[in-house]
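Reading through the structure tokens given below for one structure.
A selection of the complex's chains, in situ.
Per-chain numbering from 1; labels A and B assigned in written order.
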Amino acid sequence: MAEVVHMIDSEVFLAFSTYATIVILKMMLMSLVTSYYRLTKQVFANMEDTTLVKTTEDRKKLVRIDPDVERVRRCHQNDLENIVPFVVIGLLYSLTGPDLSSALLHFRVFVGSRFIHTVTYVMALPQPSRGLSFGVGLLATMSMAYRVLTTVFFL
Amino acid sequence: MAEVVHMIDSEVFLAFSTYATIVILKMMLMSLVTSYYRLTKQVFANMEDTTLVKTTEDRKKLVRIDPDVERVRRCHQNDLENIVPFVVIGLLYSLTGPDLSSALLHFRVFVGSRFIHTVTYVMALPQPSRGLSFGVGLLATMSMAYRVLTTVFFL
């Protein structure tokens, strides 16, 4: 990394940048999965989108709700609700100068839990698999938030 | 905070880190409130989740929409739509070197407005209480955005 970043080119910050980018890319992938399902199952949210597929059906009937599409969308929404807090708190946490090993543990547990969460959600695996992966990710973020608050506290 | 952060260990940045973490934790709490309502009211979005509760009812009937759960979810969504902009613009604003007193005013007004917003939303208090708390938070973020744009402008 170039001169600009001398102060934040610690290994912790490099690790944060890597894990944050990977988990954000995973979240962005959900958009493409949704599009794939919409196109292959011919299920759309907007009338104008129905022209994207060839069909003999009445196009108005393609603007509908489909359980598989809704499942992927809920998974995407859950990503937004959890990955955004991880990125914000993980960035601040990285700036508090934690041990590299502690930081890696937090990042790996969080990112791993979100990949497992996606698999359990999209494949509709039996609970509590999804609940646990959600909870583990939440705890990783909260543990980092605890360190941020105890280190920087200034109200 | 450790050596890594010498350049951003100003009091403004410490204050931003504290308020950002608090308001993100508040947002994360909405996930838990939603889960609590789903489990106690036995209202689920996925068939596989119905196994998380004991019931004599037909499990298919537990996959349904409930007005209280939807209310909490709308509140959570409104948090996402407003707290994410605050965090991004607040971070950039903190780097523009504002007075500590101005910065604290912005952070406190925003975070306070979001706590009030949550209470007014979840308890369904009469309008315009929720509208005002939403508007005050929006103005705090826009005021910071104005300073960022007038300070760093580079198109």
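Throughout what follows, a residue touches a chain if its C-beta (ideal position, glycine included) is under 8 Å from a C-beta of that chain, and two chains touch if they have at least 3 such contacts.
Computed from a prediction, not measured in an experiment: that's the story for all the values here.
All protein chains share one sequence; of the complete assembly in this entry, 2 are displayed, while the total copy number is 3.
The working rule: only the chains that are shown with their structure count from here on.
Rounded to whole angstrom, the centroid-to-centroid distance between chain A and chain B, based on C-alpha atoms, equals 17 Å.
Looking at the complex, you find that chain A touches chain B at residues 7-8, 10, 12-13, 71, 74, 80-82, 84-85, 88-89, 92, 94-97, 124-128, 130-131, 134, 138, 141-142, 145, 148-149, 151-155. Residues 1-8, 11, 14-15, 17-22, 24-25, 27-28, 30-31, 45-49, 51-52, 76, 80, 84, 87 of chain B touch chain A in their complex.
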